[in-house]
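The complex appears here minus one protein chain, its other protein chains still in place.
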Amino acid sequence: MILQVDNPVVEVHDLTVSYDRKPVLWGIDLTLPAGALVGVIGPNGAGKSTLIKAMMSLLPISSGYVRIFDQPLKQVYNRISYVPQRESVDWDFPASVFDVVLMGRYGNMGLFKRPRKADKDAAMEALEKVGMQSFANRQISQLSGGQQQRVFLARALAQNADIYFMDEPFAGVDIATETAIIQLLRQMRDQGKTVIVVHHDLQSASEYFDWVVLLNMRLVASGPTDKVLTQELLEQTYGGKLTLLSKVGDLLRRQEFPARETKVK
Amino acid sequence: MQEFLEFFSFADANIRYVTLGSVLLASSSAVVGCFTLLRKRALVGDAVAHAVLPGVCLAFILSGTKNPFILLIGAFVTGWLSLVTIDFITSRSRIKEDTAIGLVLSVFFGIGILLLTSIQHSGNAAQSGLDKFLFGKAASLIGEDLITFSVVAVLLLLVVILFYKELTLLCFDEAYARTIGYPVRALELLLTTLTVFAVVVGIQAVGVVLMAAMLITPAAAARFWTENLKVMLLLAALIGAFSGIAGAYVSYTAPAMPTGPWIVLIVSMIAIFSFALAPGRGWVARLLRQRRNRTQILEENLLKLLYQLGELKQDFYTSRSLSELLERRSIPKGEAISGLQKLKRQGYVKRDHQSWTLTTEGKKRGRRVVRLHRLWELYLTQYLHLAADHVHEDAETIEHIITPELEKRLLEELNYPDLDPHSARIP
Partner (left out) sequence: MNAFWIILTGSLVATCCSLLGCYLILRRMAMVGDAISHAVLPGIVIAFLLTGSRDSVPMLIGAGLLGVLTTFLIEFFHRYARVQADAAIGVTFTWLFAIGIILISVFAGQVDLDQDCVLYGEIAYVPLDLWITESGLSMGPRTVWTLSITTLLIILFIVLGYKELFLTTFDPAFAAAIGISTSLWYYLLMTAVSLTTVASFESVGAILVVAFLVAPPATAYLLTDNFKVMLVLSVLLGILASVGGYYLAVWLDGSIAGAIATVTGMEFLLAILFSPSRGLLIRRKQLQPV
């Protein structure tokens, strides 16, 4: 069940991504529709984060290409936003909530320019949307997990992008935050934005997303939620490891074999 | 040359002692360094080494003598204190480890320099020689000093042998060590103490500033030659010992030269040589391996081409011209010719005039590549649900790497198929 769409916002073609020469994602062919709330789901080590990082060129890819809005990534940086995993930064960093949210505006500001009033207003507005406006001057080291996640979300909102990549935004947050976040994501979708979320909880997946991508080293399924979250496809995703695949991957690493005979440009 | 012979004949008893001493000092710190390196705390040794200086100076100020025992105690106290301080800062504040190391290193050393210069300016005649601690002086290790430090070095080696098993586990898997009831805290303390002692004796050879090299560099070099910890310890000790001798020799022939930097230079060259040339892990070995892979890919591709042409014409043993081959697949001409010539030497192809023919051996190998290619394509479509038009490129690589065991597994999982996803026969 891999449904390809016409006029996709994200097009992934024959994408192979390797860590230290061992492929962790094999030949992914994927298209995602515009204005959808997409969940990327799979077991631990399935390559979920790797997939969205590769989509944003944060990782080198061994083969294939990614196009966003039918253009190479370099031309659409300002239409893309990213919410990294919460643990990926040092929350002891000397910065205030507002400083962090303002970072969302940096991409559009250009080199050497300082934030103007419009940028500050946009940042404040984004904070309001996540219900954190009263925390603007709070130091980030004093936030709870849920609040940290909201700040990251506000930063992405401040960017006013068209497509959002989110890495586990629901991990380790309280119920109130989770509800608030999902409501916000739905609003964004209703405004025509595309939101791609790495998610690990199967239970809530069917309720949250309108499109689901099932992943386990390879693409198992991609399509509307009700068609994808079937017993059979889930078994394919979570059950039965492809030992042969990982053995071949190990061989590639050990022998320092190139993942492709000819280098990707 | 004469000096060289004079030195290495070891006729002079003094030279014998100095050499023995340097070897012991350098190798004992190299051995301890292996454990700190594997524990990923290599740079901590740098901080300890710098922190030893104020201890030495304080011991001198308080005692007024240069008795090696007293200086050693002073060095030990501040060296230990520096490690405790680093642990304290990282556990009790939000300062990260690298900052704590840099902080302790520079501040302790600053205090040491302040005391040292203050002593020098005080005009105390007994102080001369304290500055040897900065850059080391192997040849001036004589009499009492030599005996003291050699005894400590031997003790260090003995302790490492005695606690080999425990220290190994501590470095490899601390959590596991704790669950099976090892006194992890005590072992950490032991390793800390060993590090401080190794530094205290090592600085006699290379001095405070470059002591980090004696802990880190031999261990890092040895790591490239072996996967076995015992061998690694032995190698590190040998590398340390060799540079120790070299240092003693430099000290002997050129008394004006600082010994420490020469020892460090030699040991660094050994390390860089190892990084580059060690078989297996070395950089050049890896480049060679990648080159070999490329040749293998080229050769197998040529055999595959010949086989595919044979398949097409249903005749495997007719000769094909080079242009016929290159028409099917673009390979740079020069590369193709040299590849074919190599295959000829190995007996996979025959050449007549401008054309090439498969031998039976060549046909067999070509067939295997084609088979693996098609099997892998089938595997990708069946198990990964990839579209048939997307599997070719991946199979182009994988066909060269599958081992006979994997081939067997592949056949089993695919249930001994006849056709590939493009409905071509699997030979």
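To keep things simple, chains are lettered A and B as they appear, and every chain counts its residues starting from 1.
Following the convention adopted for this analysis, contacts are C-beta pairs under 8 Å (C-beta built on N, C-alpha and C of every residue); 3 or more make two chains touch, one makes a residue touch a chain.
Just so you know, these numbers come straight off a predicted model, no measurement behind them.
Asks: Have a look at A:5, A:34 or A:103 and name the one touching the chain we're not showing.
Replies: Checking each option in A:5, A:34 or A:103, the one touching the absent chain turns out to be A:103.
Asks: One chain is left out of this view; which of B:74, B:260 or B:339 touches it in the full complex?
Replies: If we include the chain that is not displayed, B:260 is the one touching it.
Asks: Touching the left-out chain: which of A:18, A:31, A:62 or A:159?
Replies: Per the contact definition at the top, the residue touching the missing chain is A:159.
Asks: So which of B:96, B:291, B:333 or B:408 would be touching the chain we can't see?
Replies: That would be B:96, which touches the missing chain.
Asks: Of the residues B:37, B:146 or B:196, I need the one that contacts the missing chain.
Replies: Among B:37, B:146 or B:196, only B:37 touches the chain that is not shown.
Asks: Looking at A:126, A:143, A:173 or A:245, which makes contact with the chain not pictured?
Replies: In the complete complex, the chain left out is touched by residue A:143.
Asks: Mind pulling the chain A residues that touch the left-out chain?
Replies: 53, 56-58, 74, 77-78, 80-82, 84, 88-90, 93-96, 99-100, 103, 106-107, 109, 111-112, 114-115, 139, 141-144, 147, 155, 159, 165
Asks: List the chain B residues touching the unshown chain?
Replies: Interface with the chain not displayed, on the chain B side: 37, 40-43, 45-46, 89, 92-96, 98-99, 101-103, 105-118, 121-122, 131, 134-135, 209-210, 212-213, 215-217, 219-220, 223, 256-258, 260-262, 264-265, 268, 271-272, 275-276, 281-283.
Convention: only the chains that are shown with their structure count from here on.
Asks: Name, in rising order, each residue of chain B that touches chain A in their complex.
Replies: Residue positions touching the partner: 94, 286, 289-290, 293, 297, 379-380, 383-387, 390-391, 393-394, 396-398, 400-403, 406, 409-410, 413.
Asks: Would you tell me which residues of chain A are touching chain B in their complex?
Replies: Listed in rising order, the residues of chain A that touch chain B are 2, 14, 16, 26-27, 29, 63, 92, 141, 218-220, 242, 244-245, 247-248, 251-252, 255-261.
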